[in-house]
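Take this structure, written in structure tokens, and hold onto it; I'll ask about it next.
Apart from one protein chain that is not included, each protein chain of the complex appears where it belongs.
As written, the chain order gives the labels A, B, C and D, with residue 1 at the start of each chain.
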Amino acid sequence: MTDSLRTAVRQAVDLVPDLGTWWLALALAPLLLAAVTLLAAGRWGEEPGYRSVRTVSVGAAILSAVGVAGTSLHRPRLELPWIDGLGVWLRLGADGLSIPLLLLTALVGVVAVSLHLHVPQPHRPEAPDEEGIATTSPIPVVRGTDVPGLATYHACLLLVVLGALVAFLAGDAILFFVGLELVLVPMWVLVARYGDPGARREGAALRFLLVTVVGSTLMLVGLLGVATLVGTSDLSVWAAQGGAGLEPRTQVVLAAILLLGLGIKVPVFPLHTWLPWVHSTAPTAASVLLAAVLLKLGTYGMVRLVVPVVPDGFSALAPVLGGLGTVGIIWASLACLVEEDLKRLVAWSSVAHLGFVVLGLSTGTQTGLQAALFGNVAHGLISALLFVVVGGLKHRWGDARFTVARAALRETTPHLGAALVLGMAASMGLPGLAGFWAEIGAIYSAWAPADDRPDGWFRLFAALAAVGGALAVAYSARVLHEVWSGDRLEPRVPDAVRTERYALRTLGALVLAVGVLPMLLLAVTAPVTELVVGR
Amino acid sequence: MIRPALPYLLVAVLAGLGVYGILARRHAVLVLIGVELLLGAAGLLLVTVGQTTTATDPAAATSGQVLTLFVITIAAAEVVLALALILALFRARGHVDLHADLDPREEAAR
Amino acid sequence: MTLDLNLLATLPVLVPLLAAVVVLVVDAAVPGRRQPHLWLTAAGLLGGALAVLPGLAQPAGDARGAFCLATGQCLYTADRLTSVLQLTALAAAGVVLALAWGDWGGPSRTGRAPVVAALVLGATAGAAAVPAAGDLGTLLVALELATLPAVGLVALADPRWPAERRARSTEGAVALLMTSLVSFGLVALGAALWVAATGTALLSLPTTRDPVLLLLASVFILAGLGFKLSAVPFHAWTPVTYTTAPLPVTTYLATVSKAAALGAAVVLVRALGEVDETALLAVALMAALSMTVGNLVALVQVDTVRLLAWSTVAQAGWVLLPLASLSSRAVHAAGSYLVVYVLGTLLAFAVVVAVAETRGHDGGGAGTSLDAHAGLLRRRPLLALPLGLALLTLAGLPPAVVGLVAKVVALRPVAGDGTWWLAVVAALNVALGIAVYVRWLARVLGPAPVGAPEPVRVGAAGGGAAGAPARSGAGTDDEVRPAGGEPQGEAAPPHTPARVWVVVAVLTLLVVVWSISPVGIV
Amino acid sequence: MLFVAVGLLTAGSGLLAVTSRQVLHAALWLVVALAGLAGCYLVLGAELVGLVQLLVYVGAVVVLILFALMLTRSGGVPVVTGPAQRGAAALVGAGTTVLLGGALLAGSGWGAVQVAGPTNTQVAEGILGTYVWPFELLSGLLLLALVAAVAIARTPTGGREGET
Partner (left out) sequence: MSVVDWPDLTWSDLQLPSLPALPQISIPGLSVPDFWGAPMQWLVLVPALAALAGITLSGRSNRLAAWIAVGGGIVTWLASLWQLRVLLAVDGHHASGSVGPLPLGELDVPLGLAVTWPLALVAATVATVALVVQVYSRWYLWYDPKYPAFAATVSVFTAAMLLTVVADDVILLVVGWEVMGWCSYLLIGHHSTKTAARRAALKALVVTRTADVGFVLGMVMLAAGARTTSVSGIVEHWAAEAPTRGLVLALVLVVVGVAGKSATFPFQDWLPDAMEGPTPASALIHAATMVAAGTVVLVHLFDLLAVTGPARVLLALLASVTLLGGAVMAFAQADLKRLLAWSTVSQVALMLAVLAAATPHTGPDAAAEHLVAHAWFKALLFLATGWLAVLVGGTAMTTVASGARRYRVLRRRFAWGLLALAGVPPFVGFFSKELILGTAESAATGSGGLASVVVLSAVGASAPLTAAYCMRAWLVLDRPTQIEQHAVTYQQEPVERIDDFFDEPQVVHEAEGLERAESAISSSARSGTTLLAAMTLLGSLVALLPVWRVDVHLNLQLLVATLLLMVVAALAVRLAARGVRTRDAAARIPARASLAAERGLGADYAYRLLVATPVVALARAVTWFDREVLDAWVRGAGAGSRLLGQAGELLTPRRATPALALVLGGVLVLAALGVVSR
């Protein structure tokens, strides 16, 4: 049965024409063009209407997704000299490491641009009264008809997706960095201008910008160090050399700088404090993109730029990294236990999940690496799902606190409720959903790390990570207990609107599919991880 | 025959005096005097080097004295401009005190 | 004695210098005219720029020499990097001229125009001569040639200004002059020490050398250059002079002078060869201090010019950063960074000038305050977008990729060299710098300034706002609107002269094109 | 020994020039110091430089300075900075002296060498031959400095112009 299925799939794939590098163009150009058009259109003359803005941006995102899909199928490579003085080439291409993340980015991009922009209320609701009932009256979901600056908003979303795609496609270290930086300003605008005004959005946006810039610049320093020592910034050459000819001491320094920089992006434990605030402030679509795509850039960077490039340095620092990842798991899970803001809670849980990813990475085994890459995609899907739900709830409730009395989702908004249940279940690492394989893989690989890792420590990490899993259950159950189940029917809020439903269904189906059929992803990444660890 | 150490010592002393003069004075013209001493030190050093080292290269041989001449001339040009400015300052402010506040930041920084 | 003159190579310097003389002569012949001098200046600068082109076209590693000795050493050497710096200086001077046209070409009883024109030409010639200097004498003279006229420019304030304002600009000039005098003393002493150390005034790689003296010499000279670059701790004049000088002159100081100073540093570092590492520590310290102090202080400024002044201090650190690791690549990296910096700064100043002009031309602080830029995107998108690009260029963030690439270029030698502490300091300063520029940018993107102290919501304004036509079509999220009256920017429709538009457009185009394809960097 | 005498004279008058509280005295001591410096040049065998020093400095610069002093009567403002800054200045000055002296003496030692400078003809050839390029630039510089100085002097400055 499987053979005939495979044949059918192959034949279907063969039907897709190989457009070569045009696939890459299709993946990137629509986003850029649409973004520029939207930016320009909002500037002079009448601002374009709601319908045309959405059509343009969703269309561009879908076109780009098609391009990404084609790129993933045919894996074209583009090589053009770009900055000759630096020896930087426009090297774009997809491989096993990046394809899952590219597809994730494209999908999440479509989801993000199709979500309606909600105009935040300039005034915060008052504190709940004595009866603990929120004074927020139900807010109709704004469909963006009269939202000012909608074109700019969509342009920024598209640019964020564009930057992430460039970073994932980049075959050159500097280009990767450029992609990483490309997302910053649009994201800053998204948070600062369209964020929650009650949460000091300018401050949050600035914090995001500065902290991530520190991270990426530190990473740049490391990249330049490697580039100088290796003599090129071509990532394939880096990977092929595998640290040959680099002094172990130098490797350690380079790995430390790179990991520090990327650790801020991920974010790894003591560098994570920016994340909850930004998430609780950003508009829903930006939160979705931030969690599902931007955080992945950090872990992807670790796999791409550190593990194979400075293996000795990485292995020297791996215990520290793994330890921080583990502390992050416990830390963030504990924070989730007492967090009162739903969006912040989901953000915290991101920290915990990425802790698993980092732990898997640091073990230096192929199992760990596979688990980490899987975890990357899984967290992307799960967090996107959760942020769509939670963002939607925030719009409806007026804020995201869930400790005040709200109507039980199960009774009043079953669609959102079901999605929340699914997301929380996946978030706690329930088998059959995407989160499980990453978690169990990380724990396993930490228990049986590579030969040059200190066993004792990593086993401790494994045990702590398992405890973190239990804490995840506790906080997920807490959320469901408070939000999903209950007998309150007031204040009634509307259920998911159509776009939300589509988004939630797509993401939910993927969470389930990836959880049930993990080899869909594992098979794609396996050849690459074997190469990375194989040396 | 001469001991180069002696002019070198003088160079060091003059430079020190010039620096002191620049820093210890608030009258613009007196600061200028410090600068002149500093330049004098530079000139003396150039001349001493030019006169006590033997160089076959004519460009190198003359460089000491030629550079001194340049320095002297540039100093003259500077003094001209400086004095014009000092006069302008005096006309504008009624003093040539370099210790007066120059920075109008109070107006900018509210 | 044989000397290969080859005056053709020196045209980038000679043409502006001769133009200066011509301007003076013309003024002597036909006094009282203004426009011809400015046109002559433009012609001189253009001629100089054209004369640079052959130098640009030569292959890497080649150099055009003039006044060459029999030994093959030249007192004037222009390779590609030199030519780039010369072109930068000349072009920047051209932009400054365009910005200042109305000011300098304005009515004046004192025949200021020819003097100013001559001074600009002379200083620019000096700036063009500095990077090509082949010996200490030329270096000394060219540096002063680039500096002294600039001091004059600061002092020669617009006579239409109020007396107090002009007095202040005199003070700024005095501050600049005093610092420049002292720094000249240091450079002269350094030059003398250099001669003492190497036995020659020629800036070729010396064969015999006294390392301690050479070290002292390079530190002294670097200090002198640090003043011109406004590197910490030689930066104290910068905020004073920048804020007191006329805006175009400030622009000049921020761009052309920097090109000259970097040219000198490049010459010096090249001559130092690949040995003197302690001098490099001095450079590294200066770089690290400059960017940190500059960014930190810029962070709290409320005036755009002062902010730019301190940002210049910070950027000086970036320019010096690559020089902390001695290599040909480092020198080129510094040059590349400088070019991008000049581009960004020119664009920023152009917009600042344009905004300030619409706020009344008193040269006071009101027109250049950050508040004057609030809501610029809504009010004047055609100025706000270039300004945003300029700020992002300086900050090093996409979409101004060129700024990002410049940062990469500047960091690369240091990172490649393994000077990690410096690289990390620089990395942190990227963030600090972004904080500086984004603070400005946020104002530009943010809501327009509110006339009334108390923001009143649209609905509440009710009848009062009835007179004002609703601007909702303009596409802004006007959460708050001025309660009464129109926003300040709307009251007097801005009329920015065409030359400013041209400058802004050309510079913007340059940034955009260069961002798409950063050719020629390094 | 001749140099010791001239040098002591120069150094002493230099010291007085930077310490004298009388503005005019300071300027006059500067004259002496610069003249002493010219003497040093002569002793070192650089006659041309010595003469130029005498002419340009003593003849022109100092005269200018004196003029300026006359024109800008200090009007009660103290001419020296406070004791703290003076202390710091002394420290920096002494440091400079020590640093320079140490470095120079360490390089040269106490030994005596033959004075073997170029002849005046050679110097002249140097200026107008080898160093003709900076010389050209220098002429430009002088011209522009003068023009600027004149322009500044002519420009009506603001401030208390009317009051004084």
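One rule holds in what follows: a residue touches a chain if its C-beta (ideal position, glycine included) is under 8 Å from a C-beta of that chain, and two chains touch if they have at least 3 such contacts.
Owing to the predicted nature of the structure, the values given are computational and were not obtained by experimental measurement.
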| item | value |
| --- | --- |
| Displayed chains contacting the withheld chain | A, B, C, D |
| Of C:Trp161, C:Phe234 or C:Tyr252, the one touching the omitted chain in the full complex | C:Phe234 |
| Sole contact to the chain not displayed, among A:Ala8, A:Leu80, A:Ala240 or A:Ala523 | A:Ala523 |
| Identified contact with the non-displayed chain, of A:Leu324, A:Leu430 or A:Ala503 | A:Leu430 |
| Residue, one of A:Phe168, A:Tyr300 or A:Trp331, that touches the chain absent here | A:Trp331 |
| Hidden partner chain, residues of chain C it touches | 174-175, 178-179, 182-183, 186, 211-212, 215-216, 219-220, 222-223, 226-227, 232-234, 236-237, 239-240, 278-279, 281-282, 285-286, 293, 295-301, 432, 435 |
| Absent-chain interface as seen on chain A, which is shown | 1, 207, 210-211, 270, 273-274, 331, 334-335, 337-339, 365-371, 408, 410-411, 425, 428-432, 436, 440-441, 443-445, 447-448, 462-463, 466-467, 469-471, 473-474, 477-478, 481, 484-487, 516-519, 522-523, 526, 529-530, 533 |
| Footprint left on chain D by the chain that the document does not show | 81, 85, 88-89, 92, 95-96, 99, 102-103 |
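Everything below uses one rule, namely that only the chains that are shown with their structure count from here on.
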| item | value |
| --- | --- |
| Distance from chain B to chain A - Cα centre to Cα centre, in angstrom | 62 |
| Chain B and chain C: spacing of chain centres that average the CA atoms, whole Å | 27 |
| For chain C, residues contacting two or more additional chains | 1, 69, 135, 137, 140-141, 144, 148, 151-152, 155, 163, 166-167, 170, 189, 193, 196 |
| Where chain B touches two or more other chains at once, by residue number | 11, 15, 18, 22, 28, 32, 41, 43, 45, 48, 50, 58-59, 63-64, 66, 70, 74, 77-78, 81, 85-86, 88-89, 92-93 |
| Footprint of chain D on chain C - complex, ascending | 1, 3, 10, 13, 17, 20-21, 24, 66-67, 69, 75-76, 110, 112, 115, 118-119, 122-123, 125-126, 129, 135, 137-138, 140-142, 144-145, 148-149, 151-152, 155-157, 159, 161-167, 170, 189, 193, 196-197, 210, 212-213, 216 |
| For the chain A and chain C complex, residues of the former touching the latter | 42-44, 46-47, 82-86, 119, 122, 148-149, 151, 159, 163, 174, 177-178, 181-182, 184-185, 188-189, 192-193, 197, 202, 206, 209-211, 213-214, 217-218, 220-225, 227-229, 250, 253, 257, 261 |
| Chain A contact footprint on chain C (complex, rising order) | 332, 336, 381, 385, 392, 397-399, 401, 404-405, 407-409, 411-412, 414-418, 420, 423-424, 426-428, 430-431, 434-435, 438, 442, 445, 457, 472-479, 517-522 |
